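One chain of protein is taken out of this complex; the other chains stay put.
Chain lettering (A, B, C and D) follows the sequence in which the chains are written, and residue indices restart at 1 in each chain.
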Amino acid sequence: MAGELFIDFRMVHPLGSFRIDASFGMDRESCVLFGPSGSGKSSLLRAMAGLISPRDGYMRLGDRVLMDTSRGIFVPSELRRTSLCFQSLALFPHMTALENVGYGVRGGGEVKRRRALEWLERVHMRGLENRYPHQLSGGQRQRVAIARALAADPELLLLDEPFSALDGPLRRNLRKELRDLQRQTRIPMVYVTHNMDDVCALGDRVVIMRDGQVRGVFSGRSMWEAGRAGEVFSALGWGNLLEGRFIRSEGGWAMVGPFGEVFLGIREGLKEGPGRAFVSPEAVKPVYQDVPIQEDLRRNVFEGTVEEVLPLPSFVRLEVSVGEGRIWQVDVPRSSSFALTVREGMAALFTIPPWSVEVVGCG
Amino acid sequence: MAGELFIDFRMVHPLGSFRIDASFGMDRESCVLFGPSGSGKSSLLRAMAGLISPRDGYMRLGDRVLMDTSRGIFVPSELRRTSLCFQSLALFPHMTALENVGYGVRGGGEVKRRRALEWLERVHMRGLENRYPHQLSGGQRQRVAIARALAADPELLLLDEPFSALDGPLRRNLRKELRDLQRQTRIPMVYVTHNMDDVCALGDRVVIMRDGQVRGVFSGRSMWEAGRAGEVFSALGWGNLLEGRFIRSEGGWAMVGPFGEVFLGIREGLKEGPGRAFVSPEAVKPVYQDVPIQEDLRRNVFEGTVEEVLPLPSFVRLEVSVGEGRIWQVDVPRSSSFALTVREGMAALFTIPPWSVEVVGCG
Amino acid sequence: AGGGDLMVAVVFGFKPPMERIVEKYNESGVKLSVSYGTSGEIARQISMGAPYQVFICSDRRWEDFVKSKGLVKHGFEIASNPVVLWTPKGKKPLELKDLPNSKIAIPDPNTAAYGIKAREYLEKVGLWNSMVSKGMVIMGGGPQRAALVAKTGMADGAIIGCSVAKDMKEGSFVEVPVKAPVFTVLVLKGASREAEALAEFLRSRDSVKGILEDCGFIPLR
Amino acid sequence: MLDALLISLKVLAIDAPILALLGAALGWVLSRWSFRGRELLGLMLQLPVIMPPSVLGFYLLFVIAKTPGLRDMGVLFSFPAAVIGSIAPSLPLMIQSARGAFGSVDRTLEEAARVLGASRLRVFFSVTLPLCRRQLGVGLALACARALGDFGVTLMLAGNVPGSTQTLPLYIYSQVETLDFGAAHLASGLLALVGVGCLFLIRVMENGRGTLH
Partner (left out) sequence: MLDALLISLKVLAIDAPILALLGAALGWVLSRWSFRGRELLGLMLQLPVIMPPSVLGFYLLFVIAKTPGLRDMGVLFSFPAAVIGSIAPSLPLMIQSARGAFGSVDRTLEEAARVLGASRLRVFFSVTLPLCRRQLGVGLALACARALGDFGVTLMLAGNVPGSTQTLPLYIYSQVETLDFGAAHLASGLLALVGVGCLFLIRVMENGRGTLH
């Protein structure tokens, strides 16, 4: 992978019956590591921190080679200057919050104390500094762990789902602070999360893991570029990915697959053959029986059963099943009349505007 | 609280310098316990499970009185038939996933095994049943903990952030299963979460905790009722809550407060005096310099600095600061031209349509 | 052992007189440093090079053991300690003729000097086998255990050394007619002039006779 | 020598379960119950380790011989006395280890089991015990080793009767005292072998169910 990046990382390592074979590179940026449960994210972070010694691996941080199994180089954890905020937190049970945070701070007594207090304050834990971990709530513990990782002034920051126990406003707040901090200091940061908001807020680069392998690396910017978003979001498990064949059809192109046929309209640069396309949830529109339908839309109407209605603050999310198991994700605005009448188990008509289908790959 | 509910719960208990003084009731429904980190949610669940013996408390589950300090009644944990899925998971490290899940199952060998396997399958853990907790990833452990709680066939299910380590599709999946299960069995369920989606999906009833106290109980339905949503969402820490005074103003009513003056249009049943109002994030609209503004909207235009831009899949969320610290949450559609040009640090004009301001309380 | 102290090893059985001897000998200006143990313990220590110069031993076998290693310069018998049948206070004093119908405690009949003597006597009078098979003999350990067993009432009496019986300061005893074990003073290889002087002091009857008799010994020489 | 070995093994076979059960029970009480004088009781129970064996034996002999009920049970100077003699100085080791072991078990796990409906007994056997089995094993190993090697207390209480109370350590003592060093060395080797074998057995047993955490 790109040799001029700030970090190069590569590892092959078996964990019981599971095998990690991953490589990626990143710059002095914040990189989100995203992937389903059990895909190897925590193990990857542990390897970066020097806690797993992979059978085969290479890691460069700036101009320091931290690991190169081919040359027998393996810099131990304590000399790497990486901070790892563990998924299991790993707070020292015999130290107060303050002592925990101060642990990695360089410098003596008063400096240590001051810096630790400062960091505790930044995670909104002022006043709880003398509590022991068992006297703190889940979210409070998590904040101590984050502060501890940050206070160590690392050259690489590894955060394993650091905000999973934190609530909305506090989470937003801390995430923003973290992002600002990263931008100021330009410490490279790898951030494991399952939360789409986190991906969007912190993903200068997004690394997708699955089954121990890196299945894709996107720059955060590309998430919003036309023509890339589909790929990214479907990799993130959001929206509707269609896999089938592109064919020429009356009046343009269409895609056929297990989901039926979806008309794409006039497209350039398409080739007949297998390919993938993406439809974002809000692009799928409910069809109102009494409202006349546009010509183009009429070709993409399908009937489905509403399996789940999840009313969210800004929209209502539906899961719609069609035939033998295809599930469509559909977001309808709260304000629409459909949102008010939709019920689980109900059958309804939906349509996909041809121009909103994004071709992800062909050939 | 309502005497005819299925569960009545009340407790007063000091925890070091913290004090819990909470009471609520619920039916055979799924109740979401929501509140900031450290507000006492876990402690409340522990008390319901009989793990804390409060200084003063009462609990009735159906017609069983499980606790009544005034009469010296305290049914021990093992006889309560409540299941608690711990925030810290508390998996038995010396048992496999299967043995963990089977632990609470009544019945002997083969029945136990079969039921445990069934539950493991339902949390998508088939094939990992013989792993020990230390051989599982964070999310996998969490799923074992959930399965263990469910497999015990409880009369009250207490779940402390059970899905915090799980990713999007899997989380949606499990949440749906949990909801369906609850609807089928009608086991009362208390679910602690920080996730708004969870609140929306599982909150037949939503209990808001803060500083050890119950600060509000809503029925889930009311979250979507006009006139209630504001109250609910602002309690959940979402959207914009305005506190100030209602005054008669030219052409109708207005609210004045630290945020300035917001025009409400013509309203009925309002009284002059202090009150609160709610503006949802998508109700706040950016003002385009070159597009003429409606008369009504013109009165509510304000200028703010865009502090944060969080591009989410379906919209872009902004935090906009005005003057001395007021922060507005604003969601703009992805497709709008404003969404494409907005940058952090930029100044911009916004407006609030008078009719979208929801009066939450007055007098 | 501090500086130039004269190191002497003494069996436990000789401790009561030795303590008084040390007191008396201190007047000569030579400081004695006395180590107490069983004959076997001391003998084995000596065989491993323990820096003792004088060894007061109560067991012929261990004396021979040390001699066989060539570690003894010369030696002499200092006293004998008759074997007695002791009855604790508050019980009817046993006579030898009561033995067949009494429960008695004896030291280990295989390893301890007085145990061996006790057995020797009982065998001589033909009681050993019957008493042992009837469980009338409680054996094992040293004289103090035998005395203690009798004292606790678990046995009617004990066969022990006369000095031990005297040391109990209670009860009564009769002599058992077997050859009394003899305590010997061994001057060990590499003994200094002070050690020889101590040996000479012990050898001269007058200096220790009274003490020995007080303690139940029969001085030899 | 084989007689002595057999007696030692018999003593150990009786000691081991007593040490395990009684020691664990007392350790559990000291670690989990709080009552007045708990600390004091804990310290008192350690006294047998501090006392020199023969002195301990001495006092025990006295106590047993002077206590009417006990005296008449006829345990002294026979095989049962060898058992008591070897347990007395080793039980405190087990108690102390068990106390530490039970104290180190994460209470949340016990709570989890109780919430799942397990009776206190089941919690103990299915959660508490397995979680500290390793540490209890260490304690049991120490205690058994001490019991196997005991000599001073046994000698006092049981005497040294070949074929009845002469355990291997007493046999070694006898051989030494009769200057049969060859047999003593041999018996020492045997004792070491048996001891190591027992410790090994305990280690295997405690690792029985595979790796813990």
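We take it that a residue touches a chain if its C-beta (ideal position, glycine included) is under 8 Å from a C-beta of that chain, and two chains touch if they have at least 3 such contacts.
This is a predicted model, so every value here is computed, not measured.
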**Sole residue of A:Ala22, A:Leu44 or A:Leu84 that reaches the chain not shown, by the stated touch rule** = A:Leu84
**Asked** Hey, which of D:Leu6, D:Ala25 or D:Leu43 is the one touching the hidden chain?
**Response** D:Leu43
**Message:** So one chain is hidden, and I want to know which residue out of C:Lys15, C:Arg61 or C:Lys103 touches that hidden chain in the complete assembly.
**Reply:** C:Lys15
**Complete:** Residue positions on subunit A contacting the omitted chain are 49-51, 76-84, 86, 88, 90-94, 103-104, 106, 132, 134, 148, 152
**Complete:** Contacts from subunit C to the absent chain lie at residues 1-2, 7, 9, 12, 15-16, 33-37, 41, 44-45, 48-52, 142, 144, 147-148, 164, 167-168
**Message:** If the hidden chain were put back, which residues of subunit D would touch it?
**Reply:** 39, 43-44, 46-47, 49-55, 58-59, 92-93, 96-97, 99-100, 103-104, 106, 134-135, 138, 141-142, 145-146, 148-152, 169, 172-173, 176, 184, 188, 191-192, 195-196, 199-200, 203, 213
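Here, only the chains that are shown with their structure count from here on.
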**Prompt:** What is the distance in Å between the mean C-alpha positions of subunit A and subunit B?
**Reply:** 22
**Message:** Counting only Cα atoms for the centres, state how far subunit A is from subunit D in Å.
**Reply:** 58
**Centroid spacing, where centroids are CA-atom means, of subunit C and subunit D in whole angstrom** = 35
**Fill in**
Shared-interface residues of subunit A (touching two or more other chains) are none
**Prompt:** Chain contact graph: line, ring, star, complete or other?
**Reply:** line
